[in-house]
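Showing just some of the chains, left in place.
We just call them A and B in the order they show up, numbering each chain from 1.
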Amino acid sequence: MSPYQKIKQEAYDANMQLPQLGLVLFTFGNASAVDRDKKVFAIKPSGVPYEDLKVEDMVIVDFENNIIEGSMRPSSDTKTHAVLYKNWENIGGIVHTHSTHATAWAQTQLDIPIYGTTHADHLAFDIPCAPVMTDEMIEGDYEYETGFQIMDCFKDKSITPEEVPMVIVANHAPFTWGKDVKKAVYHSAVLEEVAKMAWITKTINPEAPRLKESLKKKHYERKHGKGAYYGQS
Amino acid sequence: MSPYQKIKQEAYDANMQLPQLGLVLFTFGNASAVDRDKKVFAIKPSGVPYEDLKVEDMVIVDFENNIIEGSMRPSSDTKTHAVLYKNWENIGGIVHTHSTHATAWAQTQLDIPIYGTTHADHLAFDIPCAPVMTDEMIEGDYEYETGFQIMDCFKDKSITPEEVPMVIVANHAPFTWGKDVKKAVYHSAVLEEVAKMAWITKTINPEAPRLKESLKKKHYERKHGKGAYYGQS
């Protein structure tokens, strides 16, 4: 039995949920789960169809991108996961997809405006679009730099990964995260739905206003604030 | 056996229909059924996934928002249901969802124009968008005030809940109702379909005219008027 069995199972379960939730076509996505004590994460192998995927295929990688266990090549986006795990200490899982509507917004190079409470129930900010990377970053260590591009975007906007569990990377696609990988999958599905609603909103009324402050705060706080009263305690 | 078994079963059945009809993602919705004699209603517990839901989980609440039976916390929107049941005496069930197209219209802050007979078969008015609430209402007893915002909207437009069984609340999402909760679910599905058609109509022809009076009346009356001849009598 691998010492990493728990995160391999978690990463496997999360990866298998992506096609079931309609978030990936073919192999266009990957999920990973971290073990903070061992400082490693389990991630999907690159290019393996979901229907062939097995728990033991998950590759164990450390935060410097070294393969610790596993015979397959990990996802081509592994370095992005490694950078985020290393620098954002509170995240337990990461998901990357090319889900249709979130990816279309990434292609517009625009933040997704906070138009309603479906959005505010999960985050009280526009969903940030990390800017297009420079040629140097792209031609250099691309996937590594993608992680820094995401973190720099959060610094520039003065937001934290705890309060904004998702990003779209310009011309690329979304990344989401959470306290564990199950929550990261949940955030990917929420992002896709919010992105779809925002598209429809904008094509009906290009002048639709963003949510007012009090309503943003109310909905976010009733689920995530100190006096939260959503769900079972 | 609970004295509220009948409405618990009705509320459970209605809640379970919502994901089957494609109207909710995860836990983004709730349905309730009223017992007018006992002056209580059964409502979904807050944040419980539909696949885990059981009939006995339904929470019994009175019109002043007191929990009468049940060990779980009721839906965070319970006060809105309570206000509507208390004030609108002819409604037997209420459904709240964040269905994609109806919610997108709510985000535009616009009424859904009555463009066709699919709409007029169910109501002869634009689907009203209750205006954005004031900061005082939002920061105060929010879900309670949401009920009043809906009722005030109906008063301002001189329409009744009997003739207009649905509303979209600006920047939030739809509420629907009916003589029983089964009918309220039906109205949620109709609203989502009408909202989708209206979006497509508007993006093809932004100048599309609203339905003329005679056609509104004809279609509404043939299903709901004195001489109705739709369905089996």
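Just so it is clear, a residue touches a chain if its C-beta (ideal position, glycine included) is under 8 Å from a C-beta of that chain, and two chains touch if they have at least 3 such contacts.
Note that this is a predicted model, so its numbers are computed, not measured.
Engineer: Counting all identical protein chains, and not just the 2 shown, how many does the complete complex contain?
Structural biologist: If we count all chains in the complex, we get 4 identical copies.
To be clear about the criterion, only the chains that are shown with their structure count from here on.
Engineer: I'd like the angle of the rotation relating subunit A and subunit B after CA superposition, in degrees, nearest 5.
Structural biologist: The superposition gives an angle of 90 degrees.
Engineer: So what's the Cα centroid distance for subunit A and subunit B, whole Å?
Structural biologist: Chain centroid spacing, subunit A to subunit B, equals 33 Å.
Engineer: List the residues on subunit B that touch subunit A in their complex, please.
Structural biologist: 25-26, 28, 45-48, 72-73, 76, 98, 100-101, 103-110, 132-133, 135, 138-139, 142, 171-173, 199, 202-203
Engineer: For a test of understanding, state which residues of subunit A touch subunit B in their complex under the given definition.
Structural biologist: Spelled out, the residues of subunit A in touch with subunit B are 115-118, 186, 189-190, 193, 196-198, 200-201, 203-205, 208-209, 211-212, 214-215, 218, 222, 229-233.
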